[in-house]
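The complex is shown incomplete by one protein chain, all other protein chains being positioned as in the whole.
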Amino acid sequence: MLKVGIIGAGGYAGATLINLLLRHPEAAIVWLMSEDAHQGKKIADLYPHLTGQLNLACQTLADLDKNLSSIDLVFLALPHGIAINYVPRIIDAGKRVVDLGADYRFADNAVFKKWYGLEHATEKYLKQAVFGLPELYRAEIKKTKLVGNPGCYPTAAILGAAPLVKHGLVELDSLIVDAKSGVSGAGRGVSLKAHFCERNEGLEAYAVTTHRHMGEIEYQISRISGGQINVTFVPHLTPMTRGILATIYAKVKSQKSKVKNEELTQLYKDFYKGEPFVRVFDDKLPNTKFVAGTNYCDIGVQYNEATGQVIVISAIDNLVKGAAGQAVQNMNLLCGFPETTALQQLAVYP
Amino acid sequence: MLKVGIIGAGGYAGATLINLLLRHPEAAIVWLMSEDAHQGKKIADLYPHLTGQLNLACQTLADLDKNLSSIDLVFLALPHGIAINYVPRIIDAGKRVVDLGADYRFADNAVFKKWYGLEHATEKYLKQAVFGLPELYRAEIKKTKLVGNPGCYPTAAILGAAPLVKHGLVELDSLIVDAKSGVSGAGRGVSLKAHFCERNEGLEAYAVTTHRHMGEIEYQISRISGGQINVTFVPHLTPMTRGILATIYAKVKSQKSKVKNEELTQLYKDFYKGEPFVRVFDDKLPNTKFVAGTNYCDIGVQYNEATGQVIVISAIDNLVKGAAGQAVQNMNLLCGFPETTALQQLAVYP
Amino acid sequence: MLKVGIIGAGGYAGATLINLLLRHPEAAIVWLMSEDAHQGKKIADLYPHLTGQLNLACQTLADLDKNLSSIDLVFLALPHGIAINYVPRIIDAGKRVVDLGADYRFADNAVFKKWYGLEHATEKYLKQAVFGLPELYRAEIKKTKLVGNPGCYPTAAILGAAPLVKHGLVELDSLIVDAKSGVSGAGRGVSLKAHFCERNEGLEAYAVTTHRHMGEIEYQISRISGGQINVTFVPHLTPMTRGILATIYAKVKSQKSKVKNEELTQLYKDFYKGEPFVRVFDDKLPNTKFVAGTNYCDIGVQYNEATGQVIVISAIDNLVKGAAGQAVQNMNLLCGFPETTALQQLAVYP
Partner (left out) sequence: MLKVGIIGAGGYAGATLINLLLRHPEAAIVWLMSEDAHQGKKIADLYPHLTGQLNLACQTLADLDKNLSSIDLVFLALPHGIAINYVPRIIDAGKRVVDLGADYRFADNAVFKKWYGLEHATEKYLKQAVFGLPELYRAEIKKTKLVGNPGCYPTAAILGAAPLVKHGLVELDSLIVDAKSGVSGAGRGVSLKAHFCERNEGLEAYAVTTHRHMGEIEYQISRISGGQINVTFVPHLTPMTRGILATIYAKVKSQKSKVKNEELTQLYKDFYKGEPFVRVFDDKLPNTKFVAGTNYCDIGVQYNEATGQVIVISAIDNLVKGAAGQAVQNMNLLCGFPETTALQQLAVYP
C-alpha cells in the first residue's frame, strides 16, 4: 500500500482527493493537513459526508517535517505560492509530490513570475517538475517525482485545443476560449462571490483579460505549437456547483471550404485514441452533467462553414479531471498503478 | 456472474441501477427494456453519460418472454400496476425479482387496492413478496425470490420512525412526516411540474392528504407497532434534483420530562447497530447533500422539552437508498453477495 | 414627500427597502447608513442593480445624530441588540421608526431577555412599540411612532395559525410549524452556511429546538390565544434564494368528524376578508414562487380526516412580506398613505 499525505485537505480539491483515495485499492491516507483554523478538527466534522469513513484529524503545515517519514507521496492542494516553501524538503526526503496548485506548472520561472508575481527560490525543483496532463505528457510523468497538476480551466482548454494546434489547422492568433465554470472552482473559502444568493440566477464574466489561467493556457498552447501564442480567455461564473464547459473558437487556415464536421471529429478521435478519460462525441454535444463526478473530458467539434470558425466544446468536472481526479491519475502513473484505478466512477445522473 | 435484466431502464431509477451494476463485480447487465418509444435506442443515446460504458439498446416488454432464459434476476422499475402483469411469469421461470414499483409492497391485497385502485389477479405471488427494507426484514429477504422494494418517502419515513415505534416511546396517533423531496422523485417523464422554470425558486406541498406513499408508511408503521396506525404525511417538492429529507414529529408518552437528546440518540444507535447504511449522527444534523449518490440513510434525533415532541430527521438519496441502491442491496441479499457490494460510493461533495 | 433614512442599507432587507421606496410616490430616501466597512461606498457599488437609480453613499451609525434632522422616519435593518442603542434618540427627536430587527417585537422585556440574552436599558420605548403585523394590529400601528417589524418565520407562522388559534379550533399544545426558508433569510454576510456549493442540492433542518423565532411565534400565538403556548418550530434551509413555506400542523379538538376542507378555507377567507396582502386559496396550494418579490402571504388549508390534523400552508417572500415589504406597509400605516402604496408588484414569474 502506498502511504499518502494530503496537504490542504479542508478545501474542495482536498475533499475530492479523500473521496477518491478512500476507494483506491493500493493507496492509504496516512495523514491530513489543513489551514491552522482546522487544527485538531476531525475531517468528518469539516465534511460530514465522510462520517464513518475516515477517522483522521487535521494537522497543520507546522507538523510537516515530523510526518514526512510516514508517507511515500504527498498531495498539495494549496493557494499558489505556498507549495514552493514545502515541496523542496518533501522531494529531498525522497518522497513523490503531486502539487495541485500553480507553483510547478511552468518550466520557465519568468513566465511564472509574470503571472503570479513570485519567484522560485531555486529552479532546481522546477526543472524536475512535469506538467501533469497525461494525454500530452504521460511518458514524462512516469519518469518524474514531481508533478505540477494542471489548473481546471487549462485542462478543459488545452485538451480541447490541442489537436487543432498540433495539426496546424487554425490561425493560432485567433484562438478564443470562452469558459463557463461552476462555483466550486472558487474553492470553499467564504466570500460574497460564492454566496448562494449572489450566484443563483447570476451569470457573469470575470477577470476578462487578467485571469492567471490565461497564462497557463498560453504557455502550454505555445509549447504544443512551437510558437509564442496569445490566447483570448474569458472565464464566466455560472449558477452551478461543479463543471467547466469551454467553448473554443479558432479560424481555420485558408482552405476552409474543404473542412467538414466529420473529419474534424475523426481528427480528434485519432488524437485521443486509447485515452481512457477523453471521450470524443460524434453526434451529441458535451454537457457538464455527463462528466460530473467523473475523470472524463468530453469533447465535441463543429464547423461553421460561413465564418470558417471551428468550434470545439469540452466539458470536465473541475474538481475531478480539473483537480483531484487528474492528481490521482498522475499518482497512478508515478507509482505504476493502472492509470484508471479509483477513477472509474460514472456521473451520478441526474 | 449473475446475469441481470432491467425493465424500465429509461427512467432515473433504471439509469441509477445501470450505474451501480456496471461497477458490481459479481453481476452483469444482459439486457435492458424500456417504454415502446425507446425501442432500439442505445442506452448511451438516452443517457450520454453512459457513452463508452454500456453498449446495449432498449427492447420493449413485448420481448420479455424470449429474453427470460438469458438472465438470473430481473429488476422492474415501472409505474404501479404494470409489474403485476409480468412478475408471475418471471417467477414461474425460476428467476428472482426485485420490483422497484409499488405492486409487491403490501402483503394485504385490500390495502393495495385501497391506495392503488388495483387488484392482484392472484395472491400467490403477493404472498411470496418481502418488503425490501433490509434493516427490518433482512432475514426474510435472504429467503425469498421476490422483493417489493420500498418507495422513496417510505424508506426515509420508516427508517426514521421505526425505533420510536418499536420501543413504544411515542403516541402513535401523533406521528407526522413532513417530507421534502428533490424533483427526480417525480421521474424523467416530462410535465409542467418538472419544468426547470416552475421548480427553480419554487417550494410547495402537494397531495397533502392523498399521497399513495402515506398508505405504504401507515401499513409498515402499523406492522411494526402491531396496531392500526394513521400517519399525517405531507410531501413537498423542493428545487433540487436529488434527495429526501423527512422531518418526523411524534409526541412522547406521559413521562416526557425524563427524555433526553442523548438517550434518544443512543436508542437509535442501538437500534441500527451494525447496519452498514444507517448513520445516526450525534451532534450534527442530516443534510441531503451528505447522502447524495450514496446508499446511506442519515438520522438525527432531537427533543423539544417544552412541547414533548421528538423530532427525527432522516435523509436519503431518493434514487439510491430510496430506489436503485436499496434494490441492489436486496439483490446482494437475495444472491448471497456481501450486502455492501457496489454500494460503497461516498457523496460527490460538494 | 416623507423623508426617509435607512440604517442597515447594505443587507438584503436594506436593499429591498431601497427597491421599494424608489418606487414610492410619497417617500424619498435621504440617506443610507451601513456597517463601517461600507463607509463612503456608493450603494450602486454594493448593489450594481441600482446603477443609475440612487446616487447615495453609505454613512455609518456614527453619523446618525447629525443626520436626524433631515428625515421624518427611519428604518433600521440591523442584527438584534443594536437598535436598542439608537432607537430612543430617534424617537426622542420626534421621528418615526420601523425597526426590522427583533429588539422591539416583545412587549415583555423578560421574554426578550430569555431569547436574546439582552435587556432594554429602559422599558419606556418598548412600551410604545407595536408589533407590526397589520393583519392583527392595524389600529395600533396607525397610532404609534415605533413599530417592531415581525421576523420572517413568525410572519408566515402567525398569519398561517392565527385563524385556528383565534377560533379555538385546535389543541394549542399540538401546534407544529415546519418552516422551509430560502438562503437570503440568513442575510448577505459571508459564511460557509451561505456558500453556494454547500447549499445547492442541500436541504437541512437547523436550530431544531433553539431558533429565536420560536420565541417570537410562541409569544404572539400566546397573545392571540390568551394562554401560554409552546410551539414546536423547526426551520429548514433549502436551496433557493427567496421565500418561506411554512407547513403548520394542529390537531382539531374532539369533534373532528365534522370538519371539512371547505369550512376551514371559508373560515380563513372570513378571517382575512378585505386584507390586501393575504390570499386564501381554494383549490390550489401556495408556492414560494407565486409570492416571490411580492408582499403577499398566500395560504391554503387542508384537513386530514384520518388523523384529525389540520394542515395549513403559508408562503411569503421572506424579504418582502417577511421584512422590507411589511416595513413599508407599516410606514404607510404610520404615515397615513394608502396601505398598498409601492407594494403592488406581482411575482416576477417564472
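First chain written, first letter: the chains are A, B and C, and each begins at residue 1.
In this text, a contact is a pair of C-beta atoms (placed from the backbone, for glycine too) under 8 Å apart; a residue touches a chain by one contact, two chains touch by 3 or more.
All of these numbers come straight from a predicted model, not from anything done at the bench.
Asks: In the full complex, which of A:V278, A:I313, A:A327 or A:L346 touches the chain missing from this view?
Replies: A:I313
Asks: Which listed residue, C:A15, C:I29, C:V98 or C:V231, touches the chain dropped from view?
Replies: C:A15
Asks: Touching residues of chain B against the unshown chain: what are they?
Replies: On the chain B side, contact with the omitted chain comes from 12, 182-184, 188, 190-192, 194-197, 199-201, 239-241.
Asks: Can you list where chain C touches the absent chain?
Replies: Touching the missing chain: residues 12, 15-16, 19, 22-23, 45, 47-53, 184, 188, 200-201, 241-242, 279, 281, 284, 287, 289-294, 298, 344-350.
Asks: Would you write out the residues of chain A that touch the absent chain, in ascending order?
Replies: On the side of chain A, residues 173-174, 176, 178, 180, 182, 197-198, 200-206, 208-209, 230-232, 234, 236, 238-243, 245, 247, 249, 251, 285-289, 292, 300, 302-307, 309, 311, 313, 315, 350 touch the unshown chain.
The working rule: only the chains that are shown with their structure count from here on.
Asks: Suppose you list every residue number at the chain A-chain B interface; are over half of them used by both chains (same) or under half (different)?
Replies: The interface of chain A with chain B is built from mostly shared positions.
Asks: Could you give the separation in Å between the centres of chain B and chain C, each centre being the mean of its C-alpha atoms?
Replies: 39
Asks: Taking each chain's centre as the mean of its CA atoms, how far is chain A from chain C in angstrom?
Replies: Chain A and chain C have C-alpha centres separated by 45 Å.
Asks: Centroid of chain A to centroid of chain B, CA atoms only: how many Å?
Replies: Measuring from centre to centre gives 37 Å for this pair.
Asks: Mind pulling the chain A residues that touch 2 or more other chains?
Replies: 12, 184, 188, 200-201, 241
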